[in-house]
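In what follows, a single structure is set out as structure tokens and then discussed.
A single protein chain has been omitted from the complex, and every remaining protein chain is retained in its original position.
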Amino acid sequence: MKKYLVEFIGTFFLVLTIGMTVIDPVVAVGFAPLAIGAALMIMVYAGGHVSGGHYNPAVTIAVWLRGRCPSCDVPAYLIAQVLGAAAASFITLYFKGNPTLTGKEIVLVPALLAEFIGTFALCYVVLNVATAKGTAGNSNYGLAIGFTVTVMAYALSGISGGAFNPAVAVGATLMHLVKASNLWVYIVANFAAGALAALVFKFANPDDK
Amino acid sequence: MKKYLVEFIGTFFLVLTIGMTVIDPVVAVGFAPLAIGAALMIMVYAGGHVSGGHYNPAVTIAVWLRGRCPSCDVPAYLIAQVLGAAAASFITLYFKGNPTLTGKEIVLVPALLAEFIGTFALCYVVLNVATAKGTAGNSNYGLAIGFTVTVMAYALSGISGGAFNPAVAVGATLMHLVKASNLWVYIVANFAAGALAALVFKFANPDDK
Amino acid sequence: MKKYLVEFIGTFFLVLTIGMTVIDPVVAVGFAPLAIGAALMIMVYAGGHVSGGHYNPAVTIAVWLRGRCPSCDVPAYLIAQVLGAAAASFITLYFKGNPTLTGKEIVLVPALLAEFIGTFALCYVVLNVATAKGTAGNSNYGLAIGFTVTVMAYALSGISGGAFNPAVAVGATLMHLVKASNLWVYIVANFAAGALAALVFKFANPDDK
Partner (left out) sequence: MKKYLVEFIGTFFLVLTIGMTVIDPVVAVGFAPLAIGAALMIMVYAGGHVSGGHYNPAVTIAVWLRGRCPSCDVPAYLIAQVLGAAAASFITLYFKGNPTLTGKEIVLVPALLAEFIGTFALCYVVLNVATAKGTAGNSNYGLAIGFTVTVMAYALSGISGGAFNPAVAVGATLMHLVKASNLWVYIVANFAAGALAALVFKFANPDDK
């Protein structure tokens, strides 16, 4: 139960930071990727020792395929992450005065590709810095994971909006940053990228079972 | 005595950075949350081994409830923090030429909620990265703690001003960034959030006494 | 083979981030050096334990001269890096709608000098933080390496464009950010700087064979 609470809290703060820095932000929008990646970073450091600090269903799937997340935990992790994202979305809408937004326009193939590339980077980094023998003991797993979202958001948010996370995509849909008719794009691309990252990890770390 | 001096110094530099980057700043105001979080980070690294590096009465209360701050230290910590904030406020006003400011307008319920959420994040991160067995030996406690303030300031300063710290709220009141009639909002929300963070920490780390 | 795949992936994400944040960027161009340096940082943390995390032919030469890269790996590393840069360039051009660019105008001597200085800094930092006995066990090698590119890009990109990496220069040529007639400037300056950094490292660390 404590693992699910930690996943809820971490995803809550990630999605709250996204909503508050993207919808009518207080400072220039260029700082949003920095704030969002840092939100993930701090929650990885705060919760990693309890739940692993996924805060992202695609990461949970990638870690499960790599063999570092028990199958019995997967459904509850995904539910906790989506509930955390939903709670953050409602509070963000309250803070922002329930703004009327219409959702980002995307072009299908580039958006699928951008979400796939960005989520692959994130899951590839997570598996290598947080589950590999070769990086055990390194303190910077959280820095690397958080800043992967920062980097990919600077690079790719113009194409797809930059979710790289199905729970974030659900939250963004609730906040009307993503059109409900496009939600499947994120879910498909993100889970596919998580699965490929697990395969690449196993190929690159053959002795690390 | 050395612990109180370190708390004074750290809170001094935190509040000095807030005042100097928020009141008539030299560069775009978007950099202020970065500078302020980094100020907390450097002081956590510099003073953590002496005093624990709280620089925040809400953190002191949370660490005390978690059982990692002796009761006899609490009053002196709070006094040292408030004195450091006050000293920084007077020097900031001197540097800025005693500007006439009227204090941020806030709406009560959202401001209480924003201060509660942001301070909860900060105390939750502090307890997990600086006092938990599961993260012992990790070098990045200061990075995580400092950037929690950065993240929450980017997300929530538009709602409440973003103190997340009763000593900062006192300093901001002395610098006329916060209206004196609103000071209680910060004190109530920040201490309540620190207490909840201690409860959540104990639930999520049941074997870590 | 796995080492070459990791070099391909890392250089891919480095060059993708460069292209996406420099060509018609989503946010102010001032964030590009931060995103680019962070892209290198995350890939160093993700791939360092497999391939060493070079992602840069000049770094590979410097590490080889210092005696920490087998001669038999050098050609394949360079090929993997250039292929990763090329793949990222084509995807970037696709995302950006195949923009018409004419390549940065440079003045020969300052550009050679800027590329030499920036690449020297990068290789000097890499050798000292990732291959020296004196820094063994320090978690921050990736942070130092990535932010060297950030720092040198803020300082020197106005003079030379700021590649500091022959594979990046090839990618930038394919994306028409660098004129093909100037590509040799980067290759000459970057490799020369890598060689000097190896010499300086050996002088400064005489007991570290």
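General remarks:
Note that the chains are named A, B and C in the order they appear, and that numbering of residues resets to 1 at the start of each chain.
FYI, contacts are C-beta pairs under 8 Å (C-beta built on N, C-alpha and C of every residue); 3 or more make two chains touch, one makes a residue touch a chain.
Quick caveat, the model's predicted, so the values are computed rather than measured.
Contact with the chain not shown here comes from a single listed residue; of C:Thr92, C:Thr119 or C:Thr148, that residue is C:Thr148. Residue in contact with the omitted chain (choice from B:Pro57, B:Gly84 or B:Gly142): B:Gly142. Against the chain not displayed here, subunit C makes contact via residues 28-30, 33-34, 110, 113-114, 117, 121, 124-125, 128-129, 132, 134-135, 138-141, 143-144, 147-148, 150-151, 154-159, 200, 203-206. By the touch criterion stated above, the residues of subunit B touching the omitted chain are 2, 5-6, 9, 13, 16-17, 20-21, 25-28, 30-32, 34-35, 38-39, 41-43, 45-50, 91, 94-95, 139-140, 142-143.
In the analysis below, only the chains that are shown with their structure count from here on.
Taking the CA centroid of subunit B as reference, the farthest chain centroid is that of C.
To fit its Cα atoms onto subunit C, subunit A must turn through 90 degrees, a value rounded to the nearest 5.
Subunit A and subunit C have Cα centroids separated by 27 Å. Centres computed as Cα averages put subunit B at a distance of 39 Å from subunit C.
Residues of subunit B found to touch two or more other chains are 139-140.
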